[in-house]
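Here the complex is missing a single protein chain, while all its other protein chains stay put.
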Amino acid sequence: MSSPIAATGVPSPTVEYVLTFVCEDRPGIVHAVTGAIVEVGGNITESRQFESGSSHRFYMRLQLTTTATAEEIAAALTPVVERFGIEHRLDVVGRPVRTLVLGSTAKHCVNDLLFQVDAGHLPIEVPLILANHPTLEPLASFHGIPFEHLPTKGEGAKAAFEDRVRAAIDEHDIELVVLARYMQIVSPELCAELAGRCINIHHSFLPGFKGANPYRQAHARGVKQIGATAHFVTSDLDEGPIIEQDVIRVDHTRSPQELMAIGQDAEVRTLRQAVTWFAQSRVLLDGTRTIIFR
Amino acid sequence: MSSPIAATGVPSPTVEYVLTFVCEDRPGIVHAVTGAIVEVGGNITESRQFESGSSHRFYMRLQLTTTATAEEIAAALTPVVERFGIEHRLDVVGRPVRTLVLGSTAKHCVNDLLFQVDAGHLPIEVPLILANHPTLEPLASFHGIPFEHLPTKGEGAKAAFEDRVRAAIDEHDIELVVLARYMQIVSPELCAELAGRCINIHHSFLPGFKGANPYRQAHARGVKQIGATAHFVTSDLDEGPIIEQDVIRVDHTRSPQELMAIGQDAEVRTLRQAVTWFAQSRVLLDGTRTIIFR
Amino acid sequence: MSSPIAATGVPSPTVEYVLTFVCEDRPGIVHAVTGAIVEVGGNITESRQFESGSSHRFYMRLQLTTTATAEEIAAALTPVVERFGIEHRLDVVGRPVRTLVLGSTAKHCVNDLLFQVDAGHLPIEVPLILANHPTLEPLASFHGIPFEHLPTKGEGAKAAFEDRVRAAIDEHDIELVVLARYMQIVSPELCAELAGRCINIHHSFLPGFKGANPYRQAHARGVKQIGATAHFVTSDLDEGPIIEQDVIRVDHTRSPQELMAIGQDAEVRTLRQAVTWFAQSRVLLDGTRTIIFR
Partner (left out) sequence: MSSPIAATGVPSPTVEYVLTFVCEDRPGIVHAVTGAIVEVGGNITESRQFESGSSHRFYMRLQLTTTATAEEIAAALTPVVERFGIEHRLDVVGRPVRTLVLGSTAKHCVNDLLFQVDAGHLPIEVPLILANHPTLEPLASFHGIPFEHLPTKGEGAKAAFEDRVRAAIDEHDIELVVLARYMQIVSPELCAELAGRCINIHHSFLPGFKGANPYRQAHARGVKQIGATAHFVTSDLDEGPIIEQDVIRVDHTRSPQELMAIGQDAEVRTLRQAVTWFAQSRVLLDGTRTIIFR
């Protein structure tokens, strides 16, 4: 077991880590991983695992407290990682995830995310909001978040916007990109670069509606539930792995405009939940679907 | 005002009626209709109305108590009906609606409907269950409901089944046909004949999935909400006016089979609610959508 | 019918009004009221009524469009009002309701109310926020709302605070007082003065818990649903007529602190809904309970 006492004789502080990993499913994984944790004097405080029947892969998320450093944990894990072909990620619980927010004119999602951050309920930090309209500037300013406005209209503007996204990701060491009603189609190239770390939010209905003006269509069919879906962005528009969905009941008295306001509330709740789970390392990708270790 | 005292000197009993009507929207309708109700000594106990912006039609549902007979009420309404071009329907509150149930092999919807009838929660009576499989026979028998089994497979079998449906509707003076997981495509002719009085139930998802084996597709996409939609049957398969929708939350641990069981529970609740509202004259058609006067 | 053409020959604009009224239940009320509406050329666009079995009183809410003025409508209603002993209220649909917000240190409810107002979803205007702590000042300032801080601690401080409430109500012609986590017991005198126009929000549980630190108690019992109740304030602490309730599912993994954060989200939604309904004249008092004409 590695010593929790540093060379200076001062005891290391106890830290809570979150470890997520995935590998091909076979016997002995949990025993081997927990063996490495015992080695560094770790105590497991939370654990979820899932064996995906469709992909035959094994997913696990652990929280552990220990006085060992991240390097010591990684060293202890190395033989296990090599033996089982594990892809893993180690982080400190509660560390704010560096998040780039892309917006447009709609305020509801951005207002909620920033309020939750301020309230201490959402473990992210937002070094920059980038938008193709100036609307969000006062909101960003109130919360003390840098804001940039870059139009997406005009020859080459969209490509320039996406290049600014790439640069901002580098500058700020961004781990998560949130499309908070950004309302632009992301290029297939950027989708590919952001695979598994870019979350979009859109309205959803029972049953689904294709095409323009879905709230008008939903109104015409007399839909009774308005929902929202938060998902990872892929080049298949609005079709990436689903992270969270929520619905709100409506009735025939609602105008298309009111349906839209209700849809916005569903979007707020659903995006907040998806971002929270992501920031807590609770979202793992299993092919076209997500494992959520709530 | 018509006298509530019959010729014998015995006071007529007070009855609660439900009146629903629809006409082109213009001023004075409610005043005129309530005038007819005052004329028969009626007291309005419940009232809902809706002016449809999309169709410019006016919908109303009233419950009233009076000692007048249905004929007396109809007579008082006649001038109003003619003046405003009203289509109306008068019924006694709580009168069981004669309902033909079409089933197949799935029991969950039929079990719930019959249990709710027995418990006194669902104001319908079921003079016959017609199914293309014998599976539902014991359940029907336990509840004392006549049951007929008529296959839909083979040359002309489907047409014969639908002819039996037509005959049963005549024999039993059927007001509502419920497709309780009947699982057969109804012919366009029968759909047209049953317009506005045939309710179907099917699973629903956020977003929708087209094609076969939707639970497998929902599983593959990692859907987080499983729902059901009860709607009026039209020749557009699964696309008629929606009466009710409900959802149940699921997660990645559910197998396609478990998703199906949860979907069945959503179907049970949703169909029960739709049939209850229909039987209470709370469902009115407004083109492709429904007005629900809950 | 009163002329919709003013003396100048310019046609009066069409206005949508909301009329709410209550009286003892007896036949002919709706006919008489709608007669007055016909007289002023009004067209009823929405209508709900309820006959309370417990109090034998009749409640109604109507929306109507007309070119008549409020005075003309009132004049037409006068004979009906006298005949049936009606208490009534006439307003213009969508007119912002003058609302005094009382707060303390918690921001979640105030943030949401002000955001909804800005987004145009909540028909109130807030001329003043009054709080016993300075915490809400920046939030008020961002939304351009005057803010006053007046402590409630110390000899006579509470009475002075309540006197300032009374004065602010007069100055700003306040119609609604919202206790947005004000966290102080309102004196019986002020409760009585504000009867039916002061809304409070508090957490709620299945089952209820009495006494201090309810989230800790809820945690200890392993409660599975965290809720909130918005109600009119009465001198019976937390026991006034309920306007709205909502719940959010939780599980054993939640700490008392997380339960509190979830409870805050339930409070936000519930208070927003209650205030919206009040501002739309959809909340009527029926003794110890409310009629909500959604």
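For clarity, chains are labelled A, B and C in written order, and residue numbers in each chain start from 1.
The working rule: a contact is a pair of C-beta atoms (placed from the backbone, for glycine too) under 8 Å apart; a residue touches a chain by one contact, two chains touch by 3 or more.
It should be emphasised that the depicted structure is a prediction, and the values quoted were computed from it without experimental measurement.
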Note: the excluded chain touches shown chains A, B, C
The one residue from B:N111, B:Q184 or B:T288 touching the chain left out of view is B:N111
Per the whole complex, from A:I44, A:A160 or A:M260 the residue touching the absent chain is A:I44
Where chain B meets the chain that is not shown, the residues are 46, 107-108, 111, 115, 118-119, 121, 138, 142, 253, 261, 294
Where chain A meets the chain that is not shown, the residues are 25-31, 34-35, 37-38, 41-51
Hidden partner sits against chain C at residues 50, 53-54, 204-208, 219-225, 227, 229, 238, 241-242, 244-247, 251-253, 255, 286, 288-292, 294
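Please note the rule applied: only the chains that are shown with their structure count from here on.
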One chain pair leads in contact pairs, namely A-B
Note: chain C sits from chain B at a C-alpha centroid distance in Å of 36
Check: chain A positions touching at least 2 other chains come out as 253, 294
